[in-house]
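The complex appears here without one of its protein chains, the remainder shown in place.
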Amino acid sequence: MEWIVYGFLFLGVVFNLIGNLGVLIFPDVYTRLQASSTCTTTSVISVFIAAMTAAGLSAVTGKIFVIALFFFVSSPVAAHIIARYAWNKEIIPWRRTGGTVKTEEEKNE
Amino acid sequence: MKKTDILDVISRKLAPFILLFGMYLITYGHLSPGGGFQGGVVLASGVVLLLLCQGTDRVQKLFPLPVVNSAEALGFLAFLLMGFAGVLFGGGFLSNFLPVGKAGEVPGAGFILILNLVVGLKVGAGITLICFYLFKE
Amino acid sequence: MTLDLAFDLVVFLFLGSSVLSLVRVIMGPTSADRLIGLNIVAAQILAILVLVAVKEGLHVYLDVALVYDIFGFVGLLAITRFFGKKGDL
Amino acid sequence: MNVITKWRFVRILLTTGSLFIGWILFSGNFVPASLIIGLCFSFAVAVLTYGIFIDEKEADRKGLLPRFHILFFYLIYLLIKMYLASFKVLFNVVRGHINPRVVHFRTKLKSDLARVILTNSITLTPGTITLSIDDDHLVVHWLDSKTTHSKYAGLLIKGTMEKMLKRTFI
Partner (left out) sequence: MTETLLTLHIVLALLVLFSRNLLTAVIFLAVYSLFSSLLFFILHAPDVALTEAAIGAGISTFLYVWVIRKTRDGVAS
C-alpha cells in the first residue's frame, strides 16, 4: 500500500516540474496554457489520490473526494475561460513557420 | 435552439452546492474552522458566481433587492435582540442562557449556533448587497 | 523512509515550483500569461494544503482547502469577466 | 393538480436529494441531529435555487438523469486517458517539438450538460483546449497537430468520448 502512495507522489512531483518548465519555455499564451492545464491538473489529482490512499477509509477520504471533484470541474473551466479571454483579446496563435504578430496590449507593456 | 454556454451550465450546477457549503461552515462553526463571518462570505460568493455568469436580471428574480435589503436589516436587529436577551436572562451582553449539551456535537453549543446563523445572514446579505449595487453600474 | 518524510519533501518541492511559476507571473508579456501563473500557483498551494492536513491528521483543516479552491476560481472569473470584451464573457 | 406544479415538486425533490448527498460528504458523520439540520438546510437551498439547478425546459428530455454506470466507466476512462495525455505533453515539453494549430469541428450531442462535459474532457486530454463553443461548433487549439482537415481532426480529438457520452445522456 505504501508503494502506491510513493508512486503517485513521484508522478505528481514529476508532472508538476515538467508543467512549470513548459510554462516557462513555450512561446505563446495558448501553448503555455496547454502545459499548465494538462500537467498541473494531473499532478494535483495524483497528489489527491496519494493523500486518499494514505488516509485510509474515513471522513478525510470523503472530504478529499469532494475537493478532487470540485477541482476536476473547476480546472478545465478555468483553462477555458483564460483561453477565451485571450481569444477575445485577439492574440494570434503561434505557428511553427511564421512569427507572431504583436497585439495592442503587448506593444503597450 | 438556445446557445450553449459553458459558464452558464457550470454556474447553474455549482452554485447550490456552494450555498450549501456556506450553510455547513456556519453550522459547524464551533467545531471546525469557519463560523458566521466566513460562512456568510461563502454564501455571498455563491450569489456572486451566479451574478458573474448569468447576468443581473435572472439573479434579481431569484434574490430580489428589497428582500436582501430587509434581510440585512433583520440580521442586525436579531443580533441586537440576542444580545439584550443575554442581559435579561443571564449575566451580561451576549451571555449564554440556553441549555448546553455535550462538547463536540452540533446542537450542544446552545447560544453560539443561533448567533452564528444570525451573523451569517447579516454578513451574507451585506456583501451580496454591495455586489448588487456595484454590478448595476 | 517514512511517509511523513515523503510528505514533507513533496511539500517543499511544490513550494519551490510555485516560486518558479511566479517567474511567469512577474515577466509574462500579456495579462493572460499572468492569469496562467495565478491559476498554477493556486493549484499548487491547494495540493500543499491537502498534504499538510493529511500529514497532521486533522480532517477539519480540509475545509480551508475547499474554500481556497472556490475563491481561487471566483477571483479568476471576476478578473476575466471584467477585463474581457463587453457583452461576451 | 396542474402538470407544471407537479414538475416543480419533482424538481425540488431532485435538488434536495442531490444537495443532501453533498451535505453528508461535507460533514462526514451520521449523527442524527446533523442529518436533520442538513435536511432542513438542503430543503431551504433547494426551494431557493431549484429553478436554476434544473431548468424548466428540461422536462421534455428523456435523459434527465444520466445512466450512472456508464458515467462511472467514462470517468475512469477519462482518468486513464488524462495520464496518457500528460505523458505525451511531457515528451513534447522535453523534446521541444510542437506544431500548434487551430481546428474547427462540429459535435452531434444535443444536451447542454453533455456538451459541457465533452468540452471539459477535450480540455483535459492530449494537448487540446476548447477556445470557444457556439451551439454545436467547437474551436479547438491543438498542440502537435497531425491534420487540419476538420472531419479527421474531429474524429481524432473526440474519438470514443463522444460515443460514450451519447450513450450516457441519450
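We just call them A, B, C and D in the order they show up, numbering each chain from 1.
Here is the rule we go by: contacts are C-beta pairs under 8 Å (C-beta built on N, C-alpha and C of every residue); 3 or more make two chains touch, one makes a residue touch a chain.
Quick caveat: nothing in here was measured; it's all calculated off a predicted structure.
When the full complex is taken into account, the listed residue touching the unshown chain is B:V42, out of B:I10, B:V42 or B:V118. Along chain B, the points of touch with the absent chain fall at residues 33-35, 37-38, 41-42, 44-45, 48, 127, 130-131, 134-135, 137. The omitted chain makes contact with chain C at the following residues, 11-12, 15, 19, 22, 25-26, 31, 34-35, 37-38, 41-42, 45, 48-49, 52, 60-61, 63-64, 67-68, 70-72, 74-75, 78-79, 82-83.
FYI, only the chains that are shown with their structure count from here on.
Centroid to centroid, with C-alpha atoms defining each point, chain C and chain D lie 23 Å apart. Averaging Cα coordinates per chain places chain A and chain D 18 Å apart. In terms of their C-alpha centroids, the spacing between chain B and chain D amounts to 29 Å.
Counting partners per residue, chain D has 22, 26, 28, 119-120 as the residues that reach two or more other chains. Among all residues of chain C, those that touch two or more other chains are 59, 63, 66, 70, 77, 89.
Every pair of chains that touch is listed here: A-B, A-C, A-D, B-C, B-D. Contact residues on chain B toward chain A in their complex (touch as defined above): 6-7, 10, 14.
Residues 60-61, 63-64, 66-67, 70-71, 74, 77-78, 81, 89 of chain C touch chain B in their complex.
Against chain B, the residues of chain D that register as touching in their complex are 15, 19, 22-23, 26-27, 31, 33-34, 37-38, 41-42, 44-46, 48-49, 51-53, 55, 112-113, 115-116, 119-120, 133-136.
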